[in-house]
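A single protein chain has been omitted; all remaining protein chains appear in their positions.
When the chains are written out, they are named A and B in that same order, and each has its own residue count from 1.
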Amino acid sequence: MEHYNMNLTLKVWRQKNKDDQGRFETLQAKNISSEMSFLEMFDVVNEELINEGKEPIAFDHDCREGICGMCSMHINGRAHGPWNGTTTCQLHMRAFKDGDTITVEPWRAGAFPVIKDLTVDRSAFDRIIEAGGYISVNTGNAQDANCLPVDKNKADLAFAAAACIGCGACVAACKNSSAMLFVSAKVSQLALLPQGQPERQTRALNMVAQMDKEGFGSCTNTGACEAECPKEISLTNIARLNREFIAAGFSSEK
Amino acid sequence: MKWSQFFNTSIGKKLLVGATGLFLCSFVIVHLAGNFQLLYNDEGKAFNAYAAFMGHNSLIQFIAWGLKIVILLHAFIALQLTFSNRAARPVKYAVNPGNQTSSWFSRQMAIMGSILLVFIVIHLVNFWGKFHYTEMPTRTYEGSIEPLKDLYALSYETFKNGWLVVLYVIGMIGLSFHLIHGFKSACQTFGLNHKKYNGLLSFIGIWVFGIAIPVGFAIIPVVIYFK
Partner (left out) sequence: MLNAKIPAGPLNSKWEDYKGHCKLVNPANKRNLEVIIIGTGLAGASAAASLGELGYKVKAFCFQDSPRRAHSIAAQGGINAAKNYQNDGDSVFRLFYDTVKGGDYRAREANVHRLAEVSGNIIDQCVAQGVPFAREYGGLLSNRSFGGTQVQRTFYAAGQTGQQLLLGAYSALERQVALGNVKMYNRHEMLDIVKIDGKARGIIARNLVTGELERHFGHAVLICSGGYGNVFYLSTNAMGSNVTAAWKATKNGAYFANPCFTQIHPTCIPVSGDHQSKLTLMSESLRNDGRIWVPKKQNDTRKASEIPEEERDYYLERRYPAFGNLVPRDVASRAAKERCDAGYGVGTSKQAVYLDFAAAIERYGNIEVGKRQITNASKEEIIKLGKEVVAEKYGNLFDMYAKITGENPYELPMRIYPAVHYTMGGLWVDYELGTTVPGLYSLGEANFSDHGANRLGASALMQGLADGYFVIPYTVGNYLADEIRTKAIPTDHPAFVEAENKVRDTINKLMSIKGSKSVDFFHKKLGKIMWDKCGMARNEQGLKEAIEEIKALRAEFWRDVRIPGEANEFNPELEKAGRVADFLELGELMCIDALNRRESCGGHFREESQTDEGEAQRDDENFSYVAAWEYKGDGQYELHKEPLEFVECKPTQRSYK
């Protein structure tokens, strides 16, 4: 792979805290290697800012291998940037060329308030899981794992849904700030598995109710979430959530 | 979950929008079939008879009023969802992805729907209002017993106005763009998303509801204008 260096102009959202108005700041990123990850480019910019006596840009990141779901930047209008199926930390500077201007914004959603700069509060997702994103089995209650054969196709579908990293790109990408892809991934995973059957109805009803309560928008099936999901969670999960919700709403006696 | 709660959730509301939307889809098919009678070369005999039947049959009248309620319900809930969706993002992005991540049609539902609503009001005033609430010239055809209100002549008269023809074509573009996403979207809301049927649903959504039906509607005023 050919390596090259580039100079870039960054327009980055700066916001001191949740009460601050916030504004864009224009910064120069010089001598950026095409081998760097997008976050490593930010490291370089931050190092520069610190050396100049300025405050570095705050952004969430942790594992830097695309699995923890912490990184969250809206880059040139795209959640996690221009590559499909990729988190910000796995986006590499090969995606850009010398002289580019890159606009970086935080996830924008009322349910994800900005904490500082590019860092947002995604605890709404935890509360949605609290509403039912689990199977109620206390430690020690389990029978032998192989007592419960699971259709391989369903197991594979459940796994594909369970691959969700909870980064919130679906919300960030959706024009309605809807969290349906996130909720549907968890509901689907558990609805597809035999272990998830006992709580199947209450789970769908409660998780959707909590999602609404958190102030996420509704789904208008634009498909932007699927297009931006770093784990490529499918829209079929949203259809499944709808089916689960309808079935539960029409038949549950509570 | 009680019904009131169920239909107050985001999915519950979308189900109402989807259900009303699909009902309206079925209506446009019937409506178009009736309208094509305007193009018969029978001086409006078939069309006026059809109009009289639709205007007087009480079951159909019941459905017709239901239809108006459905349209209002569809528009009301959809707009309510649109406003709450907008409110879900108080600070907007400076840069948006445009068509990179979603189709243009899918993002214009509220706009196209609003165009349609305006169109429907004008359309109702033009024809339904005049048909029911004004003294209209009548016409008696050979073999028919009663004189029929001459909606056929009203149509021909109305569409001699070029501006109205343009308005109708715009209205139908609105319908087209609304249904290109709308039909498939309603199916998805009802959980219809299956590898084996998605091709068919897309075809119906785009080619039948998105193109054939709006074109069919739009042809009528254009043909009348140039006749």
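One rule holds in what follows: a residue touches a chain if its C-beta (ideal position, glycine included) is under 8 Å from a C-beta of that chain, and two chains touch if they have at least 3 such contacts.
Keep in mind that what you see is a predicted model, and the values were worked out from it rather than measured.
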| item | value |
| --- | --- |
| Displayed chains contacted by the hidden chain, counting the whole assembly | A |
| Residue touching the undisplayed chain, where the options are A:75, A:158 or A:233 | A:158 |
| Hidden partner chain, touching residue among A:103, A:119, A:184 or A:242 | A:119 |
| Touching residues (missing chain, whole complex) on chain A | 1, 16-17, 33, 35-37, 39-40, 43-44, 47, 49-51, 53-56, 58, 60-70, 83, 85-86, 90-92, 94, 115-116, 119, 121-123, 125-126, 129-131, 133-146, 148-152, 155, 158-159, 162-163, 165-166, 189-190, 193, 195-196 |
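To be clear about the criterion, only the chains that are shown with their structure count from here on.
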| item | value |
| --- | --- |
| Touching residues on chain B, where the partner in the complex is chain A | 1, 5-6, 9-15, 81, 84-85, 87-98, 100-103, 106-107, 109, 181, 184-185, 188-193 |
| Residues of chain A touching chain B in the complex | 11, 22, 24, 74, 76-78, 103, 105, 108-111, 173, 175-178, 205, 208-209, 211-212, 215-224, 227-228, 235-236, 238-243, 245-246, 248-249, 252, 254 |
